[in-house]
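One protein chain is absent from this view; the other protein chains keep their places.
Entry: chain A
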Amino acid sequence: MSKGKGDKAAEIRRLMATEGPAIEKNTKGFNRKRQEAVADLENYEELRTRVREIKEDAIDRLPELLEQLRTAVEENGGNLYIADDADDANRYIRDVAADHDAESVVKSKSMTTEELEVNDALAEDGVDVVETDLGEWVVQVAGETPSHLIAPAIHRSQESIAQLFKEHFDPEDPPETADELTTFAREKLGERIRDADIGMTGANFITADSGTMAIVTSEGNARKCAVTPDTHIAVSGVEKVIPSTDDLSPFLELLARSGTGQDLTAYVSMLTPPVDSPTLDFDDDETPLSERDSDREFHLVLIDNGRMAMREDDQLRETLYCIRCGQCANSCANFQHVGGHAFGGETYSGGIGTGWEAGIEGLDTAAEFNDFCTGCSRCVNGCPTKIDIPWINTVVRDRINRGKEPEGYDFLVEGLTPDEEPGGLDLDKRLFGNFETLAKLGSATAPVSNWIADTGPARWALERVAGVDARRDLPEFQRETLVDWFEKRVSTVSDPTREVVLYPDVYTNHVQVERGKAAVRVLEALGVSVRVPPMRSSGRAPLSQGMVATAEEHAHDVYGSLAEHLDAGRDVVVIEPSDLAMFDREYERFLPDASVERLQENSYEIMEYVYGLLENGADADTLRAGDGHDVAYHAHCQQRTLGLEAHTVAVLEDLGYDVLTSDVECCGMAGSFGYKDTYYELSMDVGDDLAEQFSTTEARDRTVVASGTSCLEQLDALLARPATHPVELIAP
């Protein structure tokens, strides 16, 4: 059941306060180490391409690979069971336990067994299951669920673990330091492993050619669980099968790097079970290891649980390429502040969690946390298998929208929503998704619209009906749009070097008109002939709300308006980075290849374009020089993903500005996200990291500059001094 919005905001507030600090420290640490580790790797992109190819091929040929794997496992003397769903898998595992009269099972961390809830299933038969990964054990002792794919107890501080152990075990000499806690855990768990009847592990990769499983761990607990008890059950999803052992190394080289920033974790077990290792009975002081038997039993349980259907689903298929590194969680500003207990479903969390939960649990579960992905795209370049995670989140959001029944109130906004969406769509989504219409109306009736919007009753109604948080300042619509202003204007360029179409995005056209004017002045000063024709919005606003059909309609219209300009050899210059990102990424989903390629090849972010002009000999003296002026610059998240932050910095530095840049992933505003009353406080909490960076002794007197509309609004809310777009800084 979906929670009320007030409940959800309260839950987010609680998690930000209790779990947020530990999560933020740990995820940011992982993220920083990942960036360093991949920067050191010469063939990083090559490895990503390779693993992507292997996964595409493996998922494509999955039924065939599963048959090949069955042959290999059975020839080795093991058993392979492919379970339809959790109940089926649990039934099989319970049968194995019953056959062995097993009383205890030791387990190494496996998200797939979390998906099965196998511990509960075994407990029904009186089988005691103990987690041996130290983090997972903490979670088990606390009666919690993992809050991160690879670091289950990431939400807990050392102090809280010490407190937990003290309360739960009441030891004579309570452990406190990390060393003491580890020793305490190792001793407790060592006894359990020694006496267990069955060892259970996951498997990170399984090779069809030899039946070899690769299990990645740093503690060594998976090794102990796999070889200490006589019976080993490995549980995994069917999607973990790859064709050959020859394919393993690129995955291993990327997995730990992407997750924790380590080159490799301490141990990669490559087991081709049943293994030859002798069985261990630590009471035996008579028989040397070489003379003990190695009569071992091995069961590989692979679970479908919706995966084979995801394979047939053109949008969700990519989710199956996920190798569970956790990078999308670590690099996500929202995740850094709330963790997987908010940004997660029944089992899986973080950016890719939505795809998993939609595929294996259903849309209701995915709907609980899908909105935490703001599409900032900071996870995209770090995904080892190049999954377009924001797109999966958008598609799932669209499906959630479409699954809804109308709830009433709709008549209120029907006139404002000329979209392609079904009637049940949430009103807040519908309002933000149709921001273009709102902006047109707002400009046409400004300043009256701004006065009305700012009155108490209007703000109350906006919050009550559409969930727009009353604590946020609303955008102030300008009576004269950029397009109107430009129409009345005479060009100052007589002998142009180039011709451009300046894309009048909805914010620049209706709200941030000054940055549009500044862009025109800069381009003309550099000898470029500019046109600003009226055009539809890019579709970013509806896309963010999961209104994919509406966004697609915008894409067709925008391309239609630009095609003639592209034919005439004009460049397209975009001010709003999120719109350029839309052309660069999402339009590939909507437009024919040839169209999108032409658009991508000829469109530029404004400062990127200025950089290019200056590099090609345009006269920088026509722009406003910095003369050592100190600025603090925050690049837009999508602009950074596109690799365009450096151009702005280079232009500013060339012009003599002293530039300090922020390194937080996202400002926290993220389009409509920060306006929504459910997420307002999280948005501000994320934003505080940026505010902190720009309030240090070194930064506090600098002029604040930001590329995106959202970033500018967020910075205005966070800081006492105003923020401006870099193009306004340099405009003559």
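Everything below uses one rule, namely that a residue touches a chain if its C-beta (ideal position, glycine included) is under 8 Å from a C-beta of that chain, and two chains touch if they have at least 3 such contacts; residues count from 1.
Going forward, contacts and distances are computed from a predicted model.
Enquirer: For the chain omitted from this view, which of "L-lactate dehydrogenase complex protein LldG", "CRISPR-associated protein, Cst1 family", "2-oxoglutarate synthase subunit KorA" or "Indolepyruvate oxidoreductase subunit IorA" is its UniProt protein name?
Expert: Hidden chain, UniProt protein name: "L-lactate dehydrogenase complex protein LldG".
Enquirer: Which of these touches the unseen chain: A:Thr18, A:Asn79 or A:Ser157?
Expert: Spelled out, the listed residue whose C-beta touches the missing chain is A:Ser157.
Enquirer: With the full complex in mind, choose from A:Thr18, A:Asn79, A:Ser294 or A:Ser529 the residue touching the hidden chain.
Expert: A:Ser294
Enquirer: From the listed residues A:Thr18, A:Thr49 or A:Asn76, report the one that touches the chain absent from this view.
Expert: Of the candidates A:Thr18, A:Thr49 or A:Asn76, A:Asn76 is in touch with the missing chain.
Enquirer: Out of A:Pro273, A:Gly306 or A:Gly671, which touches the unshown chain?
Expert: With A:Pro273, A:Gly306 or A:Gly671 as choices, the missing chain is touched by A:Pro273.
Enquirer: Using the definition of touch stated at the top, determine which of A:Pro174, A:Gly220, A:Pro496 or A:Pro533 touches the missing chain.
Expert: A:Gly220
Enquirer: If the hidden chain were put back, which of A:Asp95, A:Asp263, A:Glu487 or A:Glu698 would touch it?
Expert: A:Asp263
Enquirer: Which chain A residues would touch the chain omitted from the figure, given the whole complex?
Expert: Considering the whole complex, chain A reaches the absent chain at 76, 132-135, 138, 151, 153, 157-159, 161, 178-179, 181-182, 185-186, 189-190, 193, 207, 209-212, 218-221, 223-224, 227-228, 244-246, 248-250, 252-253, 260, 263-273, 275-278, 280-290, 292, 294.
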